[in-house]
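Omission of a single protein chain aside, the complex is shown with its protein chains in their original locations.
Chain IDs A, B and C follow the sequence of writing; residue 1 opens each chain.
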């Protein structure tokens, strides 16, 4: 047992992954001596050398494109994209190459690439540093998408992602990098593809992931003070989703609210709402509501808290659902 | 009145747009002397010259990036992306620059860029030539997204898009390029942002767009033979959507099915399903169903018809909805 | 408007040629090629075989057996020269037109045809022959090749990677990023650009006003322009570049100066954008004919040799034709195969749904099939 921040838990998990398999490489901008701008790769260069922890030229398409070639040669690259807003120069390689090569090759080529992306807002940053682009990747067949919300999951999920033979986009909730928790490094981890009941409740279900899990836990704590028991489902895997856990909860409470930072329009939250409705039609007492970002570019940081889903907006939605 | 193919209607519409405004430019790969691989820009180079119809170097990020600069200088570029699968090298410029510059500049910079993308499958093509990437763009605030389904809309909508001061991604249903219809070039067009009731009906609503409109019309013709009246809503605008038309129809019939070629997971169809459910909760007699592509990369062309929504899959969904 | 399109000089200092269009051997100070007549005969054989595959595929496309074909006509020497320079240790990353390289690497042409027929997306195992999957998104494979080369550096392998791409591709960001990376990591890679003068309808002058091989200088490694219709010159130059890469001296760029004698693909109509006369000029530089001229003139090969090669080519063509026509369409449910190495609950659900749906027709064919709706 150790008390770790989420960032440190990722760091420890990566270290374990590199120890376990000499084919694991870490690559990206500033991941070497600097240890990454969030220090998630801190110390790895020193311990595993520059051949396994590669400071790359400043070109995201290059990072992902060369990772494809390294994979064909038998390596397992873990690519860091420095911030969510900088994944787009690599989007072509991710969507047309990484996502399709296993299919294109009839299964002959495996691309065990992990693409780490710190994402989400709330850190007072400038433009392009607070995006939530998960929908783009979840909509892309051939990719898998996961996100952690707490140090223990961070520690285990990054190792599971690196060990997975499919390409995985691994979203890290950057505003939670400094959240601390006990991590039991000896336990055995939950299935990477399972959702987690982060809090049990009976009155309504909050379906959420990544940075919004804490927001939802805080909202449910506040709701509990007023006698309302909210269940919080932390999806963890965004593609594919562990639907059974989601449906079971939604059927139990009869009310579902999806909470995420991304603009709700054509989002992952839309998928959750659509599917929960389809599969739980007769159990729902109210339509699935969504609390998320607005359909605007991510705003200047001095108003970002108005943009992001917070405790009040979540509780407001709960009120609307239950009062429907 | 003239009988035009959809491709020719676009060509005529572009010609009109260029005649009306000397600042309108057409740019892309092979749009000049060749007239584009689908001949949508046929003859424009000859008539408007190489300065206004620009054969560009082979680089999509370059096409969109320079279009941004041309716009700042006061031009209205119409960019052709040769095929749906080749828009991704330009994705960064579209998502981080085109979509955000008006916002970033507090409204000082207008980017009246039209990005034309032939999209969708069913033409027996090789990889990357049959994609339906509209969800990526619809999810991106700052962009507007439209698609035509027939020659008359093609003729008018392209002119409206070019005249619009916001950046618009204009999807062209390539398998319908050769569909012919009468186009009244003297009439006045419908609002670009309005959906269209392509067929009236009472038993269920098919919500669709682009290449799938014809599929849905064929399905509803078949259904009519069996005494079932399906209403077909052609969305036309995908971002923003004309919700009132959609809701009115869904409330009237009580059953809604969304039909589109893109993989349904985290798609535009998900948004339609989520929102129709939210807004028409008590009017729906069955959950909104979706008929679309599967969560696989677009397959080899010899099985693409199994992948694409067709008349039978649409009717099967109608049966499931009404029989729910 | 001040835009200018300057013609690129085809020859000039550094243009490497070892066999003239007339079939005359010439020397080049930097690229001596010690080659036996038997070897030249075997190169000739490859050139003929490759051209024959191409002709057959074009015919198959016309007959509706292929959805599309991208002909290599005119580029045989560039591809056979590079393909034969590659050894088993080396790995080739092709575009969609490298049928000649595939042949030299031992890939059954029928496999390639599967893609153009629409029966697969490629599907071969790149590691079987050191020949990557066909890549249609222009330029992507150059980064894959660079990464592969970085992998060779890291696992102590002694081969090299070779990235194929066209003149048009040199404008893509990815190709230039590959140059940056290869230079930065001093990776064992050869960039092999077939400058066939055209990117669909656009002449190479739209991409660059100066010869393409010169692009390399600015990235810190050497570039060379070789007569791409001269199989000996391409072989010599590419061998040297591969040797350089393997010995740790880093990347290089080979520009094979050639001409696309066919349409871009079978869907293209070059009469809209180029003069038939140009084609005539290039016919005089035909890559196959000049080797034949050399072999004949020097009495190295006689009529029976040429007849044998021709017969072998016909035999291969017949095999290709028969195998192509027999190629079964994939099963509908195979849609779901190989999306992931580790499967996916979402796909399992979709597959089950489709299976149930298909089963519901039980013998009677769906209405869409009856109406032939949606099939174009």
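Rule of thumb we're sticking to: a contact is a pair of C-beta atoms (placed from the backbone, for glycine too) under 8 Å apart; a residue touches a chain by one contact, two chains touch by 3 or more.
Every value quoted in this text rests on a predicted model; they were computed, and no experiment measured them.
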Please work out which displayed chains the absent chain touches and list them by label. A, B, C
Contact partner of the left-out chain, one of C:95, C:172 or C:201: C:172
Please identify which residue in B:107, B:227 or B:323 touches the non-displayed chain. B:107
Only one of A:15, A:76, A:116 or A:175 touches the unshown chain, namely A:175
Chain B, residues in touch with the chain not shown (by the definition above): 25, 51-52, 56-57, 59, 61-62, 64-75, 89, 92-93, 96-97, 100-110, 112, 141-142, 144, 164-166, 193, 239-243
On chain C, the omitted chain is touched by residues 1-4, 153-154, 170-174, 176-177, 180, 183-186, 188, 206-210, 214-220, 223, 248, 250
To test your reading of the contact rule: which positions on chain A touch the chain that is missing from view? 29-30, 32-35, 37, 50-51, 55-59, 61-62, 85-86, 88-89, 122-128, 175, 215, 218, 222, 265, 294-297, 299-308, 310-313, 315-316
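Note that only the chains that are shown with their structure count from here on.
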Chain with Cα centroid nearest the overall Cα mean is chain B
Give the label of the chain whose average Cα location is farthest from that of chain B. C
Between chain A and chain C, centroid-to-centroid distance (C-alpha), Å: 40
Chain centre separation in whole Å, for chain C relative to chain B (CA means): 35
Where chain B touches two or more other chains at once, by residue number: 85, 88-89, 127-128, 265, 294-297
Multi-chain contact sites of chain C, meaning residues that touch two or more partners: 120-121, 137, 173-174, 339, 344, 346-347
